[in-house]
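Of the protein chains in this complex, all but one are displayed in their positions.
Let's look at subunit A:
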Amino acid sequence: MTSTAASRNLTTAPAVDGSGDRPSGPVLRIRGLTVQYRTRRGPVPAIQDVDLDIAAGETVALVGESGSGKTTTALAVTGLLATTAEITAGSIHWQGQDLLALGRRARRAVSGIGIGLVPQDPTVSLNPVKRIGDQVAEVLLIHKVARKAEAREIAVEALRSAGIDHPEVRARQFPHELSGGMRQRVLIAIALVGRPALLVADEPTSALDVTVQRQILDSISDLITEHHTGMLLVTHDLGVAADRADRVVVMTGGRIVEQGPTGQILSRPEHPYTRSLLEAAPSLRTSGIGSIRRRVGSSTTAPILHAEHLVKSFPAPGVGHHGIRAVDDVSFALHPGRTLGLVGESGSGKSTSARLALRLVEPTGGTVRFDGQDITGLSAGRLRVVRRRFQLVQQNPYASLNPRWSVAQLIGEPLRSYGESATVARERAVELLDLVGLPTDFEHRRPAELSGGQRQRIAIARALALRPDVVVLDEPVSALDVRVQAQILQLLVDLQDELGVAYLFISHDLAVIRQISDDVAVLRGGRVVETGSTEAVFTDPHHAYTRTLLEAIPGRGRV
């Protein structure tokens, strides 16, 4: 019976170390896998006819955009498909064992110990009321591979090898006491504590800052090399795939369109889709979009937006009566028709700085000058007059559009706010739709009927409705797929050429900043650590932190 086979396998699994006792042949062998989701409107295919092999010790990157079926493939391997999903054809063999033929119990044994999973979002993937040591040991206890005391020791060791300092102390802490990167390390420890033959990592670092991302990927690499573990690395980031994978598998529309050794895929992509992905990937591009464009503004003119010594502190218990300084003495100058990139990791104060400059948040100290006028102390009415001239595009196009309104209403909203008639607003909305490259018959649609990229174009159109001099873009492309990202960046550059608008561009992604900015300010812990022209900062960084950031960009070494 299969279940006895599985349980035998299970008892030997932890004892197996290295590759010696492992059966030869691929750790994972997927053939003709087809999965569909049942919906009210009938079955919808998610992946079709997927073939995939992973040898012991091999890292295979599964690359694709959202909706390409890469996560569904990973879930099918781990046995975590939603109940509405159904495998209609194909097979998944794990170390020669047919996973789809296994009973539920036997499958569960394989899933916990034989296949480790590193989930995407470390902030929600740990049980908040259990100590992390217990959560690691739980794997061993559930599958009865160790007794309690022993499991605890193994758990501490697993935490240590996942790169957690003072694992004996940390094991007794709760998830909220750890940073995002630390939590991801805990999840890696959980995934690897049972010494699985296969590790499935589903976007393991997408939620993390670039410097942390690099450390995490390094420790995953070390661990799987040490134990000769096969890894299925699901990622949307070609840079990560280029750095870490032996082979790359490209998926789109539920099918694999191309697979092969990493070097070959990157240097000689055969499928047009792979080529378009490579062209769009900011970190792999040799030239920025900016290099092909005409310079509109110059840095010698007076700045249109000038922030001086901005300070914003939030009250917090136990840090004195000044509270936490989210923004601490930040100054920057944006010149007409140019783009200033504010770059930094989460918590660096870049978004708060931008909101201070827009006076959406009241500063604790410092001044903001717009076109020579101090707007820091303006009354609400006077501010509204100036506000016509600086607009905002937010990060998440799924949240920034009022879900009840039509596209024409959304784009015309700023005009209506400034007292224009509905007819004028509608006419301008249609005009703007054309400007941002959307069909004009979109005007009656609602946000829910649009894709992420289309929504972001709407948000940009809305920001341009009042013909502003400055648009603040707060991570305008980070919620978008890489190809859409490239299109939106191109649109922004084209619009700047056409309209001469100045951008304050906020991003955590240095590669994106490099493509679009004329000048850069690097923020860390609420302070500006380096400013200068994009060229100077990227080729000759002066501050150690800037250098660390630049080195951490995935895929830097490969072009």
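Remarks
The definition used in the following text is that a residue touches a chain if its C-beta (ideal position, glycine included) is under 8 Å from a C-beta of that chain, and two chains touch if they have at least 3 such contacts; residues count from 1.
Basically, contacts and distances are computed from a predicted model.
Missing chain, UniProt protein name, picked from "Sarcosine oxidase subunit delta", "4Fe-4S dicluster domain-containing protein", "Peptide/nickel transport system substrate-binding protein" or "ABC transporter permease": "ABC transporter permease". Although one chain is not drawn, the whole complex shows that of A:239, A:282, A:303 or A:414 it is A:414 that touches it.
Residue A:466 is the one among A:466, A:495 or A:529 that touches the chain missing from this view.
Of A:25, A:43 or A:500, it is A:43 that touches the chain left out of the display.
The residue from A:387, A:426 or A:524 that touches the chain not shown here is A:387. Of the listed positions A:124, A:169 or A:399, the one in contact with the omitted chain in the full complex is A:399. Within the complete assembly, residues 36, 38, 40-44, 83-84, 86, 358, 360, 384, 387-388, 391-392, 394-396, 399-404, 413-414, 416-418, 459, 462-463, 465-466 of subunit A touch the chain that is not shown.
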